[in-house]
Structures are given as structure tokens and as C-alpha cells.
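Accompanying notes for the structure given below.
The complex appears here without one of its protein chains, the remainder shown in place.
Chain naming follows the written order as A, B, C and D, and within any one chain the residues start at number 1.
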Amino acid sequence: MGKKKQIKRHYKKAGLPPGTLVHIGERKLESVRITVIDYDESSFQEKQVANIEDCFEFKTTPTVTWINIDGLHDVEIIEKIGKHYDFHPLVLEDILHTGQRPKFEDLDNYIYIVLMMLRFDDQSQAVLSEQVSLVLGRNYVISFQEDVGDVFEQIRDRIRNAKGKVRRMGSDYLVYTLLDAIVDNYFGILEKLGEKIESLEEELVSNPTDRILKQIHNLKREMIYLRKSVWPLRELISGLERSESDFIQETTNVYLRDVYDHTIQVIDTVESYRDMVSGMLDIYLSSISNRMNAVMKVLTIIATIFIPLTFVAGIYGMNFNPEASPWNMPELNWRWGYPAVWLVMLIMTGIMIYYFKKKKWL
Amino acid sequence: MGKKKQIKRHYKKAGLPPGTLVHIGERKLESVRITVIDYDESSFQEKQVANIEDCFEFKTTPTVTWINIDGLHDVEIIEKIGKHYDFHPLVLEDILHTGQRPKFEDLDNYIYIVLMMLRFDDQSQAVLSEQVSLVLGRNYVISFQEDVGDVFEQIRDRIRNAKGKVRRMGSDYLVYTLLDAIVDNYFGILEKLGEKIESLEEELVSNPTDRILKQIHNLKREMIYLRKSVWPLRELISGLERSESDFIQETTNVYLRDVYDHTIQVIDTVESYRDMVSGMLDIYLSSISNRMNAVMKVLTIIATIFIPLTFVAGIYGMNFNPEASPWNMPELNWRWGYPAVWLVMLIMTGIMIYYFKKKKWL
Amino acid sequence: MGKKKQIKRHYKKAGLPPGTLVHIGERKLESVRITVIDYDESSFQEKQVANIEDCFEFKTTPTVTWINIDGLHDVEIIEKIGKHYDFHPLVLEDILHTGQRPKFEDLDNYIYIVLMMLRFDDQSQAVLSEQVSLVLGRNYVISFQEDVGDVFEQIRDRIRNAKGKVRRMGSDYLVYTLLDAIVDNYFGILEKLGEKIESLEEELVSNPTDRILKQIHNLKREMIYLRKSVWPLRELISGLERSESDFIQETTNVYLRDVYDHTIQVIDTVESYRDMVSGMLDIYLSSISNRMNAVMKVLTIIATIFIPLTFVAGIYGMNFNPEASPWNMPELNWRWGYPAVWLVMLIMTGIMIYYFKKKKWL
Amino acid sequence: MGKKKQIKRHYKKAGLPPGTLVHIGERKLESVRITVIDYDESSFQEKQVANIEDCFEFKTTPTVTWINIDGLHDVEIIEKIGKHYDFHPLVLEDILHTGQRPKFEDLDNYIYIVLMMLRFDDQSQAVLSEQVSLVLGRNYVISFQEDVGDVFEQIRDRIRNAKGKVRRMGSDYLVYTLLDAIVDNYFGILEKLGEKIESLEEELVSNPTDRILKQIHNLKREMIYLRKSVWPLRELISGLERSESDFIQETTNVYLRDVYDHTIQVIDTVESYRDMVSGMLDIYLSSISNRMNAVMKVLTIIATIFIPLTFVAGIYGMNFNPEASPWNMPELNWRWGYPAVWLVMLIMTGIMIYYFKKKKWL
Partner (left out) sequence: MGKKKQIKRHYKKAGLPPGTLVHIGERKLESVRITVIDYDESSFQEKQVANIEDCFEFKTTPTVTWINIDGLHDVEIIEKIGKHYDFHPLVLEDILHTGQRPKFEDLDNYIYIVLMMLRFDDQSQAVLSEQVSLVLGRNYVISFQEDVGDVFEQIRDRIRNAKGKVRRMGSDYLVYTLLDAIVDNYFGILEKLGEKIESLEEELVSNPTDRILKQIHNLKREMIYLRKSVWPLRELISGLERSESDFIQETTNVYLRDVYDHTIQVIDTVESYRDMVSGMLDIYLSSISNRMNAVMKVLTIIATIFIPLTFVAGIYGMNFNPEASPWNMPELNWRWGYPAVWLVMLIMTGIMIYYFKKKKWL
């Protein structure tokens, strides 16, 4: 789940002067894809550009411009944007060094937001993550993603078709819708994990195996990771809401509060799931013990009944010579000797069974 | 316990523009039922209306109007109310998307409260939940419920019969009584869970089975869920009390503080129960181990006594030919051979029993 | 420990209008007992009155009046006091509904305090609790108890005999001494529980049985309950100290701080005991496992030594016909066959014992 | 570790009027020992006095006076000091009632500090504690100890020999050096406990016995106790540093901050040790389980190999009469019957051993 990788990436950078631009992360794309959407209430324009310079013309227009960049390996492009929009070197560094802790920074002429977009990969049954950086300035939003494919498609549709009020609002509202889409997507992830938990829970008591143990362990790790991605979001969004930046209008705050509520709900659910998963391990252990107990009982019942009987049979298998002495196993010559032994054995078995019944082992 | 469902519902909505009105939740009713109660100290009127428009006439009257809506699937009705009472689109969204985290929002011309009404279903022995939204405005209270049937019947009686002081007070006092009824009802839920805990505790040590394990696990989950419903209530009610809204009069605050105290008491009890339930699992495990120990002791005692005896019997069951050599099992021809073997066996058994007594296994 | 009862009581009330006076709790007394102590530095008067109205004359006197009421089932009496001293309906409700969370409320013309008086019942070895409500007004203190018998006897003696400075001080000092007596009494309870913990700890490792397990579980529950009673006290007393009520004089604050310190000490001890008790369960489990290990070793040693020996004896108990072939068990006819078998067995036993010694099982 | 005693002591007092002076604690000394050290930069005087009145002359001198009192059982002496130096009755009570929670109180004309001086008793391998009360006034420090013997000897030496700057500083610096000596001494205690933990850790995995279990349990209790003594120190010293008392000069604050840092370090270490000790129990349990597993494997291997072999031998020990029918055990008369049985047995053993190897049990 990218855990170790995140650490590794960062390490490569250690020792370089701060602000050195090196992409840290896997190169996920062949070439960088740049898309521009420019709109206001009446106009709309969408195009894919080859050179980042083609976007710069939109900077001064009063319309809202959303530049989306998929792929971070081409440091030069990022550098050009940074120069044109006057970004702080550390911001550019954070965009390139994937594996950042979600945070929000209010700089003078723009707001920088970095967070995790999660995706549940059905094939590997694992949660995959991608770092998304958002820069909100006056009339523009620039989003940086590691890979093509995101949760923003419906937002693009809404802008194209002027659905909802996004076309009537400013760039801050656009950032809100992007955040909202990312957070809403977490619910989908949680649903998948919830289903995994439920199906594990059913197997847990009835059939505790090594496989279940491994799955619980994996779930636990995913929960730890998810938690690490989600907790800082709370701070991020409440900070955004409370920030006194000019770029965020009063009317957008009520929407941010709504995202905030959703974030709290996600956190609550993650915490509940963690509780459940960590309870599952205890249940597992109890269940194994229970099963072992059952195994032991079977062994004990069989052994306790048959070992004494075998002993009795062993006694009369001894070869003491009856002719040497009248005391040597006279039973062997009794008329009812053999049936009597059977009787003794049946009585012994009966006592044992009664004892086990009383102990509720049977 | 509605856990997974809650997530599922939300997910369906992901991607839609904020404020889109879609009912998310199970349709629990055939048709929406709208009831209006209008009263002041001297007058009282109660009726069930077919069209929501029939309620609107009460908006401007100085009397307190309580509109109760059972069933959320008819989005049109909710939309009409929203338009007439000028609700924010996000509030309408929250009313329709059941599974909200309990919260309170103070908007300019009304206060929005959403929380969970719980019900213990005796048949399934599970806690069921229903989202209740309350909107408090000047002289009116509108309550939205998912289903017919609630904990407010006694409040209606009190209003009808002018019992207590509810008829003399304003709409804020009505909201207080509704909140009070919901919170008081939690005590009933807790009582039921308390009984379940007690009965489990008795079985726990005496008879730890897989069934008990499953019940502990279920209780644990219900506790996690209950906790998630109850904790935010604290914030909700203290926020309500501290809010400087015009709709809440000074005299009502002392009552809200009382509900707050009850909420704290509910939270305390939920936390105590959680502690108890999570302690039960440890007790269970210890109990299982104890029981396994007892089983092992029985096996060990039987095996330790009879295996050596069987060995002795086995010795004298060997067929060494006494005629081939005087060293071959001369015991078989001794006069007291057989009784001597019995004696040896009895002594061995005695030593074992003494050993077990000393070890306190017997 | 009254846990479930507390919930039950409250539930009975659910649905009634707030302020409805119904006694919730067990009726512990035949008839209500009302005692009045009236004093100042020079005068002292103590009497038991039959009618509550007989106390009212003291209200206007400048002397300090302490009215103590044992028994809460006679709602009428409580109502009369409430009317005469002008108590808020919710305060009266709290007095009657036993099982309140300890709290303090500063109303305009009096201060209301509710807390738990604990008692260790030697017979049932359980902690019993009784709700005590104190109302502090100008020159008077009214205390409400569920039952006759309390921890205030020494305070009465001090007032009677003018010991200490209680006779020279006002009603706030009297409330302080009452609180001090209740909190000091907690130390006695803790001592009893401490003794129980110590005696359990000794048995824990040496003799872990089901009975110990049950006792640990009970202790755990009592700790949970005690904690619930004690934690809110901290808030209560620090609130009292910081309150700016006219009824509490500056000089009393240093005494309240002393009670506060004691409360913290009680909480610290409760938390330490909780830690100890929850550690005991782990020790218990380890101890059981240890014991099981010892049992297993005995079984294994016996089985591992004798099963192979029995096999050897079994071999020579086979009835292959030596006459049918020279290969059929020629050993049986050897001169030293039987002693050789014994030798083989002794060597096998020796090897086993050496192996067990090396493994430190013997 | 004095845990229970602390509670007991307090209990004896319950019910007495506040400020009643009774010594609560063990009488550790025959007679009270009073020592006076009086110094300024140029002069120095040290003497042991028989009557407390002999100290009072120093009160008005401008030199710093340190009165040290060993032994608290002579209530009269404490009372005389209290009267002469004008101490609040509750302060005197706290001095006498050993087992106080460490705290600091800023009264008008003096500062009262109470804390625990710990000592590691090599013989009983336990941490012993002694309550130390310090009263800091203008130009004087009075220290109260339960017993002769403390950690202040080096401070006395420094004063005698005018080493360091203690002779040049005021009474507040003296209090600082006393606190510093007590806190520094905690590091010694922690070192001893650290050694105990390390030596236990080595035995833990290699040889988990009941004795180790008891030692872990004792360590756990000592940690709980130590924690209770150390945590309040943090508050105490930071309170002292922030207090605006006239008796503490600005220049002393930097030294107090240093003690504060040490206190935090002690707390950090106590918490780390707690974590380690509580981890040890889990390791212990795992280790026991591991060992049990090993025992079980030996038993299973032996039983699984020999029980089937014994069965085979048992078969050919049956006495079916070959003369009665050709189907009755013809094997017994075969030429290669006996070697064939051995072969079968060897093959069975081989299969078993192969199976165990595959399962990695051998």
C-alpha cells in the first residue's frame, strides 16, 4: 500500500538543497497531459494543450481557468508553471515529492492544498493512492495529479453542461467541488472495506484459518494507512474554512463546512472500522482457542474411555502360568470370566460417559 | 445495524452537484404522512393534511406550529417546504441523505438539527435507527422522520391536554421536549443492552461457547455504533445552548442544560458498557483457557495412570519361551507372580494419585 | 452495583413532562425523617420534626440551619420544601431521580450539588451507593438522602460540642465539611478494594481458578462504576471553588482546594487500581497458560517414555509361530532374550530422560 | 510499595475536623532530629538543636536559614513551628499526613511544596518512598522528612565548603538545589529499574517461568506507583516557575526550567519503561505458547509414530485359533511373516518421519 515506497522516495532526496526540483515517485505516465477548462457563466472552453505556455494566456482573463496536469515526471513543465505563477520553491518541491502529508498553505497570492486521492483496485483488493496538489489563485485553479484518471469527471460534465451552480461561482467554488469529489470518493473506499470486514466477520468464528489471519492483518494495515491519509484532512479543511484569504468568498464557507462534516464522518467511520478490525483479532484468538478446546475434548474422551479398557485387555493378555500356582490368573479358567470382563468394561465406559455428560463435554 | 447501509447510501450520491435532492435511504413508507399541530396557551388544533401546501397558512400565525413529516421518499414535498421556508439547499440535502452525523447548524432564519432516534427491536434483538431532522424557526418546528412511529406520542398528548407547560412556551421549548424525548429514549436502549450484557456475563464464565463469542462480538459492534450516534450529541446540545440565536430564549437554556446532563450520562454509560464488553472478551479467553486446562488435566491423569500400567501388562504378555532359558520370564511361573504384578500396579497407581493430589489436580 | 438499576429508574420516567415529581429509586425507608440543626457561634439547637413546615421558621433567622431529610419517597414533602425555598422544578426532579451524575449548579439564590455517598457492605463485599443532594442557600443547607445512616455523624458531634471551627463559620463551611466527609469516606472504600486486590494478587499466580476470574471481573466492574462516580467530582469541586457565588466566602476556598486535592488523589488511586486490575487479567491468562504447560509436560513425559516401551512389549507379545519358520521371532527362544529386552527398554528410558533433562522439562 | 499504606493512613483521619494535627504514617524514628544551617556569602553556621525554639532566633536574621526536621511523630514540635511561622492549619495537616500527592501551594507569606523522595532498597529490591515537605519563606527554608537519611548530603557539603554558588544565592536557590537533588535521584531509581527490566528481558524468551511472571507483575506495580509520584511533579515545578511569588527571583527561574526538563525526562523514561513492561507480558505469553507448542510436537511425534506400530503388534498378539479355520491369522505361520511385519513397521515410521519433516516439526 505504498507505505514503504513513500519513505523510500523521500529518502532519495535527502541532502539536496531545499527547493531542488526532482520528481520523487514512480513515473506513471509516458508523457505529461495538460488540460485547460476556462469558463464563466456564459462562456466555456476546453482544450488539451501540448505546451504549458499555451495555458498562460488565460491567467489574466476574468474567467475561471482550471489547468489540470496529469504526470509529474517532467520537472521542466512544473518549473515553468512555478515561474509564471510565482510559486514558492518549497511548494514546487511538495508538488513533485509525492507522499506528502495532506496540508493546506495560505501564501500571499495563492493557496496551496495537497491531499490523497484514493482508489480501490478490485483486482489486487487493495487501496491505491495518488497525490493531488491544488493551487487556488485569483480566477484560476491548477491541479497536479500523478496519473491520468480521477474522480473529477462528473465535475467536468457539470461545467460543460452548466449543471448546478459551478458556472456561476468563482475559482474557490471549483476547489470546493474538487475537494468534495475526493472526500465523497472516500465513502466508496470505506464501503469496499466495510464489505471486506463483514465477509471476514462471518468466516471468523465459523472457520478461523491462517488465510483469515493474514486478511485481518492486511485490513489492519490498510486502516492504519487510511487513517494517516484522512486525519490531516480535518485540519486542512477547517483551516481552509477559517482562513481569511481573499480567494475564498463568504458564500463558499457553508459548502466547505459541508465537506468538513463529511470528513468528520469519514474519520468516524475509519475509527469505527479500526475498532472492529482490532476486535476481530481477539475474536479470532478466542475462536481458535475454542476450536482447540473442542479438539482436546475429542482426544480426551477417546483416550479416557479406551486407555483403561486396553489396560484391562492387557491384563488378561499376560502369560502367567496357571499351572505354576493356583494364584496365577485363575480368572482365565472361570466359566464366566470372559463375559465378566466385558461387563466390567461396559460399566467403566458407562461411568466415563456419565462423567463427560455431567461435565457437558458431550 | 445499518452500518454498511449508511455508507452505501452516501456513495450513491457521490459525483452529483451539491444540493441535488435525491432521497438516499430505504423507502420505508407507501406515502408521505403530514401532520400539523398548531397551538398556543388557549387554542389547539391538530390535523393530518394531504398536501403540504395546506400547512403553509400556519407560517404567519403567532401560534406555535409543529409540522411532522413521516417519509422522505417524496422529494417534491421536501422541495416545496424548502422553497416556502427558504431553506439552504445543503440543509435539504442533509434531510434527505439519511445517515448524517448528528449536528446542529445555526442559519440566519432557522436552526437545523439532525440526530438519530434509536429503537430496540425485540424480535431481532438489534438496535434500529431512524434519522430525525428538526428545523426550528420563529413560531414553527418542522420535523422530518423516515418512518411512521416515534417517541413523541406523550409530547402530543401533553400538548393536546395542556399538561405541563409546553402550551405556555414557544417553539424552542417544543424542540427541547423533542430532544429530551429522544435522549430519554436512549436510556431505554441502554437498559436493554445492559440486560444483554448481564445475561452474557453470567454465561461467560460458566459456559463459554461459540454462540457467546458471537454475541459478544455483536454487542461490541452495537456499542461502536451507539457511540458514533451519541458522542456528537454532546457537541450538538452544548452548541445549541451556547448559540446566540434569537429563537432560543434564555429560560429554555436551563432545560437544554438538563438534556445536556442526560447526554453526558448516556455517553458515560456507553463508555462503561464498552469497557465491560471489551473486558468480557478477555474473560472469555481466560475462561476457555481454564476449561482447556481442566480437559488437559483429565486426559493427563488418565493417561499417566494407565499408560504405565498397560506397559506392565504388556511385559507379561510377551511370549519369551521359558523353556529355552531359565532367564526367560521366570516370573510367569512364580507362585505369587500374578498377585505381585497387581500389587506393583496398585503401588504405581497410589504414587500417581499422591502426586496429582500434591499438584492439586485432583 | 446498582448499575442496571440506575438505568431502569430513569427509564420509568421517560415521556413525562420535565419537572414532573416522581420518586425514581427504591423506597428504602418506611417514613421520611427530618432533622434540623440550627447553630451559630453561641447557640445550638437540634430537633427531629414530624412536619416539614416546622423547619420553615428557621429560614429567616441569621443562624445557620441544616435540614437533613432521609427518604425521598414522600414527594409531597419535597414539593413543599421546593415551594418554600423557591427551587427550580428541574432541581426537584434531580433530587428525586436518584442515579444522577455528580454535578453542581449555581442558581441565583442557591447552589445545588448532587453526588454519590458510597458504602462498602462487608456482607456482600460490594460497594453500595446512595445519592446525596445538597442545597446551599444564605444561612441554610438542606441535604437529601435516600436512607437513614450517613458519614456525617462526626460532623454533627463537632457542631454539638463546638469542636473545630464549624460553629464559627457560615453555611458554605458546613457544605465543605459535608463534601469533605463524603470524599474522605472514599478513601475507606478504596482501602477495602485495595485489600481485595492484594489478596487476589497473591492467589493469582499460585492458584488461578474460575473463582478468581469471577472476582477479577467483579472488581473490574466495580472500578468502572467507581470511576463513573468519582471523575465528575473533580469538575464539581473545582467549579464550586471557581464559582463567583455570594454564598461561598473567600476563606472557604482554601478548604475547597483541599477537598479538590483529595478528589484528585482518589481519582489517581482509582486509575492505578484500574491499571492493576486490568493487568491482573493478563497475569491470570499467563498463569493459566503456564499451568497448562506444566500439565502438558507431565503428559508428554509419561507418554513419551511408556508408549515406545509398550510397543516393544507388544512386539514380543505377537504370536508368530516359530515352528513355521526360523525367521519367526527367534528372539523368543534366545537364552538372554528376555533380559536383553529389559536392557533395551532401560536404555530407551535413559535416552528419553536425558533428552527431557536437556530440554529442562525435568 | 506503600500503596495500600497510603490509603490506610488517610482513612484513620476521616471524620476529624480539618486542620486537626495527627501524625499519619509509620513512626520511623525514636526522637525528632532538628538541624539548622544558617549562611550567607561570608558566614556559615550549622548546629543540631534539641528544642525547636532554638531555631526561632534565626527567623529575623538576613542570612538564609535552613531548618531540617527528621521525624514527624512529635506533633507538638510541628505545631510550634506552625505557630511561630504562621502556617495555615491545612499546611500543617499535609505535612503530617504522609502520602500526599506532590503539589505546590503559594500562600501569602510562604510557599509550600510536598513531594516524594524515593530510595531503591537493594535488599528487598523495592522502591521505598518518603514524603518531603518544603516551606520556602523570606530567608528561610524548612524541610520536613519522615526519617533520617536523605539525598541532600552533597548540598550540605557545598554549603559548608562554599562550593558552587549556593552561598551567594537566596533561599529560593536552596529550594531549587533540594528539588534538583530529589529529581536527579529519580534517575538512579530508573537506572535500577532499567537493569531489572533488561535482566528480565533476557530470561523472558529463553526461560519463561512463574517467577518471571511475578517479577513482571511487581515491576508493573512499581511503574504504576512511580508514575503516580512523578506525573504531578511536572505541574508542581512548572507552577513554581510560573508563580509570581516574591520569594522566587528571576535568576532562579532558568534553574527551575532545568529541573523541569529533567522531570519531563524522568516522565518520558517512566512511560517508556511502562510500555516495555506491558509489552513483556505479551512476549511472555507468546513465549509460553511457543514452548507449549514445542512440548505438543514432541508428544505428537512420539504418539503418532508408536501408537500405529503398537496397534500392528497388537494385531499379531491376538489369539485366533489357526486350527479352527484357515482364515484365522494365517500370517503367523508364513515363512516371512515376522520380518514382513518389521518391514511394514519401518515403512510406516518412514512415512511419518517424512510427513513431520515436511511439516517442519523435526
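One rule holds for everything that comes next: contacts are C-beta pairs under 8 Å (C-beta built on N, C-alpha and C of every residue); 3 or more make two chains touch, one makes a residue touch a chain.
Values in this document were obtained by computation on a predicted structure and should not be read as measured data.
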{"item": "Among the chains presented, those that the missing one touches", "value": "A, D"}
{"item": "Contacting the left-out chain in the complete assembly, out of A:126, A:292, A:324 or A:353", "value": "A:292"}
{"item": "Among A:28, A:80 or A:103, residue touching the chain not depicted", "value": "A:103"}
{"item": "Hidden partner interface residues of subunit D, rising order", "value": "151, 153-154, 158, 163-166, 177, 180-181, 184-185, 187-188, 190-191, 194-195, 198, 201, 204-205, 254-255, 257-258, 261, 264-265, 268-269, 272, 275-276, 279, 282-283, 285-287, 289-290, 292-293, 296-297, 299-300, 303-304, 307-308, 310-311, 314-315, 317-321, 324-325, 327-329, 360-361"}
{"item": "Positions on subunit A where the hidden chain makes contact", "value": "3-4, 7-8, 10-11, 13-20, 88, 90, 100-101, 103, 105, 207-210, 213-214, 216-217, 220-221, 224-225, 228, 278, 281, 284-285, 288-289, 291-292, 295-296, 298-299, 302-303, 306-307, 309-310, 313-314, 316-319, 322, 329, 331-339, 341"}
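Keep in mind that, in the parts below, only the chains that are shown with their structure count from here on.
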{"item": "Set of chains adjacent to subunit B and to subunit D", "value": "C"}
{"item": "Intersection of contact partners for subunit A and subunit D", "value": "none"}
{"item": "Residue-number overlap at the subunit B/subunit C interface, same or different (half cut)", "value": "different"}
{"item": "Between subunit C and subunit D, centroid-to-centroid distance (C-alpha), Å", "value": "25"}
{"item": "Whole-Å gap separating subunit A and subunit C, where each centre is the average of the chain's CA atoms", "value": "41"}
{"item": "Two or more partner chains touched - positions in subunit B", "value": "282, 285, 289, 292, 296, 299, 303, 307, 310, 314, 317-319, 329"}
{"item": "Arrangement of touching chains [line / ring / star / complete / other]", "value": "line"}
{"item": "All chain pairs that touch each other", "value": "A-B, B-C, C-D"}
